[in-house]
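One chain of protein is taken out of this complex; the other chains stay put.
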Amino acid sequence: MTVRVQHEDFEPGVEIARLQREDAGAIVSFVGVVRGESHGEKLVSMTLEHFPGMTERELERIAKEARSCWSLQGVSVVHRVGNLKPGERIVLVVTAAAHRRAAFEAAEFLMDYLKTRAPFWKRELRASGEHWVEARGSDDAAAARWKRD
Amino acid sequence: MTVRVQHEDFEPGVEIARLQREDAGAIVSFVGVVRGESHGEKLVSMTLEHFPGMTERELERIAKEARSCWSLQGVSVVHRVGNLKPGERIVLVVTAAAHRRAAFEAAEFLMDYLKTRAPFWKRELRASGEHWVEARGSDDAAAARWKRD
Amino acid sequence: MKVLYFAWLRQKIGRGEEAVDLPVAVRTVGELAAWLAARGGGYAEAFADVKRVRAALNQEHVDFAAPVKGGDEVAFFPPVTGG
Partner (left out) sequence: MKVLYFAWLRQKIGRGEEAVDLPVAVRTVGELAAWLAARGGGYAEAFADVKRVRAALNQEHVDFAAPVKGGDEVAFFPPVTGG
């Protein structure tokens, strides 16, 4: 299980290859990319602030939760902080499992939880100035669907 | 949209980077890996046979179907044929979309359909000899769940 | 007409493809399978359990009721196992 918060870029191919093993027939990855538009305006850049210490702990908690819900051979989460330009990679999740359904579900779970629980905040620089990104209700809804009653 | 059938290996990182664009905030990939065990026996190697011509057409049909069901910025499917050893990559699906849900769903759809409609056949060499892999009912069930009534 | 065989059907029949002169009595994919099975030997073995056999007509999946005509390409194979 790998969890990293870093300024520098990451290589999806390298992170996927790290989880490639004979007992993991299925490897799913998610790469998040900074989009070039926001609220109908061109995005100049995006700055990611986080809560050092808590971020890593929270990502580890989320990854452990995924491992307790699905039978996984490996989990990696890498999240960048600092200033990013449109088109740059921002987040990576990789899951490895014996079968594809577990790998897909766990990757989607990790992204949904990361978006609602990991202490990152995005500030956008657009033509109209700087704006803090508002949390989306759809992300809370996405995370809530994993809750067991 | 890229569809390839090839003997040689592929690089997941390269294929993911090909779909990385400012209007695709979410890129999901699936990598299938040859497992080291089958039916409780050690796997020596696996040979993939296919139906040249129909394979490419069928993969294109499946990719087009995914694009008609989800709003996707890009789709890539690469499938290897020939002799493969445990731990080797066998199949890759990459989907790019503005939002993560579409990218995840389309990637899972592509794998489910690829497993039930693309004309590939696996022959395993195990300690006990050569065995053609039997199709699994669970794959048909996985594909069926995408059917609209 | 061209007929193709894949995977264990190809192994049992001993060849991957052949040209076939279509008899008038054979109007569907299923009738073609039955007519080939009647040759006996590897053909009979390959088509012994027709529930385990799938077909494609001109490179599209079809069921055994699909009509065939001279010039078509018909392929017989087991359920696919790629991915």
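The letters A, B and C name the chains in turn, as written, and every chain counts its residues from 1.
We take it that contacts are C-beta pairs under 8 Å (C-beta built on N, C-alpha and C of every residue); 3 or more make two chains touch, one makes a residue touch a chain.
Everything numeric in this text was worked out from a predicted model, so none of it was measured.
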Of the chains that are displayed, which are in contact with the missing one across the whole complex?
-> A
Have a look at A:H7, A:H39, A:R57 or A:K85 and name the one touching the chain we're not showing.
-> A:R57
Out of A:G36, A:G87 or A:P119, the sole contact with the unshown chain comes from A:P119
For subunit A, which residues touch the unseen chain?
-> 32, 48-51, 53-54, 57-58, 79, 90-91, 111, 114-123, 132-135, 139
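Note that in this section only the chains that are shown with their structure count from here on.
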CA centroid of subunit A to CA centroid of subunit C, Å = 49
Could you grab the centroid distance between subunit A and subunit B? Build each centroid from C-alpha atoms only and quote it in angstrom.
-> 23
